[in-house]
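Only one protein chain is missing; all other protein chains are in place.
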Amino acid sequence: MLSFDVLFPSVLNGLTTGAVYALVALGLTLIYGVLHIVNFAHGASLMVALYAVYLLKTRAGIDPYAALPLVVAGMFAFGYALQRVVINRASHGKDENILLVTLGVAIVLENLALMMFKSDTRTIDTAVTLATVPIGPAMLALPKAIAFAGALACCAVLLWIVGRTDLGRAIRAVAKEKQGARLMGIDVEHVYAMSFGIGLACLGAAACFLLPAYYVNPQVGGGFVLVAFTIVVLGGMGSFAGALLGGLLIGVVESIGGLFLGESLGQIGIFAIFIAVLLLRPQGLFGSRV
Amino acid sequence: MRDAVGIAAFAAAIVALTAWLESGVWLTFLMMTLYGALLAQSWNLLGGFGGQFSFGHALFFGTGAYVQAIAQVGHGANPWLALPLAVLAAAAVGAFVGALSFRYGLKGSYFALVTLAFAEVFRILALSVGFTGGGVGLMVPLREGAANMQFGSRKGYVLLVLGFVVAALAVTAWLRRSRFGARLQAVRDNEDAARAVGVDPFATKLGAIVLSGGFMGAAGAFYVQVFQYVDPAIAFGPHTSVEALVAAIVGGMGTLWGPLLGAFALHALADLTRNLFGQLPGLNMVIYGTVLVLIVMFVPRGLAGGGASVRDAWRSARRSAGHRDG
Partner (left out) sequence: MSTRRSFLKVSAATGTAAAFPHVGGAQPRPVRVGVLHPVTGALAYSGQQCREGALMAIEDVNRAGGIKSLGGAKLEALLGDAQSAPQAGAAEIEKMNEAGVSAVVGAFASAICLATTQTAAKYNLPHVVDVGVADQIVERGLKNTFRFGPGYRTCAQVAVANLHVLNTAAGKPAKSVMIIHEESLFGTGTANLLSRELPGYGYDVKEVVKHANPTRDFNNIVLRMKAVNPDIVIPANYYNEYALLVRTMQQQKVQPKAIYSVLGGAASSYKFLKEFPEASNGIIDCNHWFNPRDRRSAELRKRVEAKGLFFSYEVFMTYTAMRLLADAIERAKSTDRAAITDALAKSAFSDHIMPYGPTRFVDGQNQGAQPLMTQVIKGDIRVIIPRDYREAEPVFPLRA
């Protein structure tokens, strides 16, 4: 088990799996960091994005990587509308109500998918699905290598948006001090919706990178939610670099944990980290002091 | 006193109803509603009154369920003797998690997420150790008889869970009137201010989580007696955690009757949608989810918050709300 031939591919695998987790977490950390809401609908939204990628490939013949701009834009619009029209209006700003609303949205989305697509698991076949890239003793799956690059790129884009654009400044202002931002003339509702939209857009990107190596069915989102939350907390709520690093770290921990403790028990590593971070350093790697 | 009368009247009404009902469907509905109420009431003790939202209440539920099952299957204990053990075990887990979390000052979403993490850890552990039966789960042998806490008719179970619900109501009523309850609510509303007037937030919150955990454990033990089977997913999965918090919030957090109302409303809604729309799989849940969102939209303080909420909700909906409290 300790041989390099096994450890190295395992770590590589963890890094690439973690990259996809990071993409999912990036959106969640933005939504949490700005709106301070625990988005129960995040998994279901990922599922929606995966179906979008699936449909584009099977009905329109568009490759998932080529579909990236479409899916990202579509998910952005969906997220903006969801926040502005449903979540905002329903929750009256109360934390516990936001929770319930996102939960309700998750139930609706999952079962709408069940009604429309039935429960069949669906996969797509792309040119890269089975390809591998040899790196040392490892045979890295090509879709995962692409996902890794994609995650880095997305993180960079997000950092640019939040760091260098007017929107980004507005987002940072609202996240830090909402009332003050409003007083300065910032349309807080619009910023909230934009943030939620960007958060779901990240899921759109994640879906494009994920589907070639995975599958979609109405329940698929559930498997990613807990891991995403762990990464958000580990990286620091609201920190993109944290989500990226956290994702990679969690991916590696999961991989090595699975190697040594078995796939089932190995999952415990993730939650042990989750608890340890929450107790000992709740602001995570890069978050500001709680 | 008013609360005591209300609770007694409620108990009497349910007992009468149980005696009168013959239909298995209605008795099951009554049983599952009371069971849901127990889950919600437990959550409410910590969440509504203590202000500490937990996303992983299944942690206590599962502990109670497994202790109840293991005591019978592994040690041949009588279920009536196992029950207090289950409750104590769940309360102890509550103390453990509470001590850890509150010691490190976890609040709000952080606390919620840590409870979720603990529930997951227990689920994974339950899958891996031998005495829980691992993935195969534990099956309590069928042996009908009141002495064995397995009742031939649903009526027995209804009365059993009613007992728990009444106990939870009594504790909730006590919280509303007692000094401990006042301290707890003070901590909920403003922990720093509470500390300033001499309340010990740590001890207070710890007390709440122990109580909350204990009742959840009773619910877990009850589940095992009714369905005679438990596995890690049933015990520690998110389903129970979600059921507890949704019913409590929809019903009205921090109120006496809220959880019961919430549990009833949600069960009725689920059953209704399933009966009316069950033909097309998924449709009933879409409607359920939509109604849930609508309930939150129009009755934001929960059903027990009643009329005031509806009035407020209309006003703020028209003002196209978006501002947050505090």
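Going by the order they are written in, the chains are A and B; count residues from 1 in each one.
The rule is short, and it goes like this: contacts are C-beta pairs under 8 Å (C-beta built on N, C-alpha and C of every residue); 3 or more make two chains touch, one makes a residue touch a chain.
Just so we're clear, the structure is a prediction, and the values are computed from it rather than from any experiment.
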Partner chains on view for the chain not depicted: A, B
Which residue of A:13, A:195 or A:230 touches the chain not shown here: A:13
Selected residue (touches chain absent from view) among A:69, A:163, A:180 or A:223: A:223
Selected residue (touches chain absent from view) among B:24, B:74 or B:145: B:24
Residues of chain A (touch criterion as defined above) contacting the omitted chain: 1, 3, 5-6, 9-10, 13, 17, 111, 114, 118-121, 123, 125, 129-130, 132, 139, 141, 214-215, 217-220, 222-224, 255, 258-259, 262-267
Residue ranges of chain B at the interface with the undisplayed chain: 22-25, 28-29, 32, 127-128, 134-137, 139, 141-142, 152-153, 223, 226-229, 231-234, 239, 274, 278-279, 281-282, 285
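Keep in mind that, in the parts below, only the chains that are shown with their structure count from here on.
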Chain centre separation in whole Å, for chain B relative to chain A (CA means): 30
Chain A - residues contacting chain B, complex: 32, 36, 38, 86, 88-97, 99-101, 103-108, 110-115, 119, 178, 188-189, 192, 218, 226, 229-230, 233, 262, 264-265, 267-268, 271-272, 274-275, 278-280, 282, 290
Chain A-facing residues of chain B, complex: 53, 100-101, 104, 106, 108-110, 112-114, 116-118, 120-121, 124-125, 127-128, 242, 245-246, 249-250, 253, 280-283, 285-286, 288-290, 292-294, 296-297, 300, 313, 316-317, 320-325
